[in-house]
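Shown here is a partial selection of chains from the complex, left in place.
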Amino acid sequence: MSKKKLLVATGGGDCPGLNAVIRAIVKSADRNGEWEVYGSMEAFNGVLEDPPEIVHLDNDRVQGIHVKGGTIIKTTNKGNPLNYPIQKENGETEHIDLSDKLIERIYNMGFEAVINIGGDGSQKISKALFDKGLNIVGVPKTIDNDLSSTDLTFGFSTAVQIATDSFDKLVTTASSHNRVMILEVMGRNAGWIALHTAIAGGAELCLIPEVPFKLETIANVIESRYDEGTGFVNIVIAEGAQMDGKLVGRKEEGDENIKLGGVGNALRFALEDYGVKHDIRVAVLGHIQRGGSPIAFDRILASAFGVRAFELVRDGKYGHMVNYKNNLVSYTTLADATSSYNFVEVNNYLINTAKSIGLSFGVK
Amino acid sequence: MSKKKLLVATGGGDCPGLNAVIRAIVKSADRNGEWEVYGSMEAFNGVLEDPPEIVHLDNDRVQGIHVKGGTIIKTTNKGNPLNYPIQKENGETEHIDLSDKLIERIYNMGFEAVINIGGDGSQKISKALFDKGLNIVGVPKTIDNDLSSTDLTFGFSTAVQIATDSFDKLVTTASSHNRVMILEVMGRNAGWIALHTAIAGGAELCLIPEVPFKLETIANVIESRYDEGTGFVNIVIAEGAQMDGKLVGRKEEGDENIKLGGVGNALRFALEDYGVKHDIRVAVLGHIQRGGSPIAFDRILASAFGVRAFELVRDGKYGHMVNYKNNLVSYTTLADATSSYNFVEVNNYLINTAKSIGLSFGVK
């Protein structure tokens, strides 16, 4: 008897753990015996390409991939099927809705179901496709941990670990030179990576998108730290942090005034212009945070997600996304999954933890 | 006005994160302003020594210690004040109850409250002392994650990470030589470290105390793996795993029959005696698992525990232990905290995850 066919796609920015999800799906399907698994290359672009780029994923193909960063079926931020970029003859780019074509192709190729691994944007696509009749299940993915429907996702803990390892290194050189060290980490809208890194590393200042900081306060914290004799300061700043109410440091199209080099450098130069005389140095982790082998926790969570997602497919529970809530792997509806964000809120216990151990957020 | 005095002790086996708890208590107390913190060296032995060994813990003393393994106030497994070992003149050891003397000394030294950081044994002591009138708060500590009243404790994730890193290294040499590799990890009664490591690493076999394994099954799994052509096998075994219903490999007093060198070696020799012809190699992580810098997650959890424990003291909520439940740091009574264990149970979702990705527990 021929097996049922399952299609897997990974969308949005890559994340340590994606391969562990894929492997768990393939191994679960293999053990189940009734399904075989395929991957669409570069999110759903693989389906929409002519000819389609679809690869068979069997046990041999996924052997050992759970220890590797990235995704073996590649990913992209450019390819929303609801708003697909098409190059026109005159060179311009037009965006059109290819969702019907996508669903049609998926079914025509013989697929019974789809597992879509991706962040908020990807799961909104999942929901739209489900509403249009596609048998789809979601697996959450966000390096920033900004999805409200799951306590944690894979990749986030790895990013925090990488940032913390880097922070630890900066501390020794900061203290030897009596310097101010700025570590710029990811987090455009949610400051979880910065918050966790600042607590884990033991920073003096943590600057996150949710809490606009004041340059004057930063300068004061720095000076008081030198005055009390400690003689060095470590700052963790999220890339989306806002200084005196403005976003700084990111290069936006059409905005020539924004300094190049990111928010970390912007803060350095602002502090120097403000009159801080101490040496200031900046490190920008960039994509180092989202690469490399996932830490054990993320491999386990990703494996559990993959297994659970396959079970949802096996049981025909489409329109859902797996999640991790209250120390359990479970699932929720795609509708719920995409209804709100998970920002750092003032009453979060980690904010209290942070303040109690002397961390400042740069507010007044 | 003089400050209130708080005593901190760490008991039982050491654990990455202990120093982060201590630092968080000291920093919280400093920020609060009404308390000052002291440490009893080697659990409560520091109080019972003549003269007592008590050290002052201020901000300077705890600077940067959260990144270090171990505990700056030392710890011991030998010194239960309810059953204290006293060397008699004839050389024999007598055990007597020194709890009244302990409490009296603590109050006589001017301490208003105690935070006791330790595992199940330590918290049973906390409860007994609380019942006798001591103002005490507990912080859970267990490398094995075997406390039922908290979803996770610090140190466990670090141990899993260290074991997983070692596992990853064994895989490359196993596959190059077509060998069977046995990695022995901690876990006398609870197999959580082994289970997490086996999933994270991608082992073929995971042998834990809760699930007695059969030698024959292990041999069969090994042979079938070679038959199918993969040509190497990776086994994670907890030190308390039972083979064919018997504990093996640990050196117990008076038991000359038990092989030296641990359960990993015992399994190796049993397999060789059974007739397995493939090369088998053993690595015994031992205390490497509980040493070194805590990973970021454990530093954060330990910091949150320390802050919360101080708040319980500040608010006079004695007789409680902090915990981590449902993604929140909270607290429970010491009575509840010590009423049951957290073993790996058959219906745990990780067991399902493990089986689904092809992991065998060695049961027929």
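Should a chain be cited, it is by its letter among A and B, assigned in written order, with residues numbered from 1 in that chain.
Methods note: a residue touches a chain if its C-beta (ideal position, glycine included) is under 8 Å from a C-beta of that chain, and two chains touch if they have at least 3 such contacts.
This structure is a prediction, so every number in the text was calculated from the model and none was measured.
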Homomeric complex, total chain copies (2 given): 4
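Quick note on the criterion: only the chains that are shown with their structure count from here on.
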Length of the line joining the C-alpha centres of chain A and chain B, rounded to whole Å: 32
Chain B residues within the chain A interface of the complex: 23-24, 27-28, 30-31, 64, 66-67, 151-152, 157, 160-161, 163-164, 168, 171, 196-197, 199-202, 293, 295-297, 299-300, 303-304, 306-308, 310, 325-329, 349-350, 352-353, 355-358
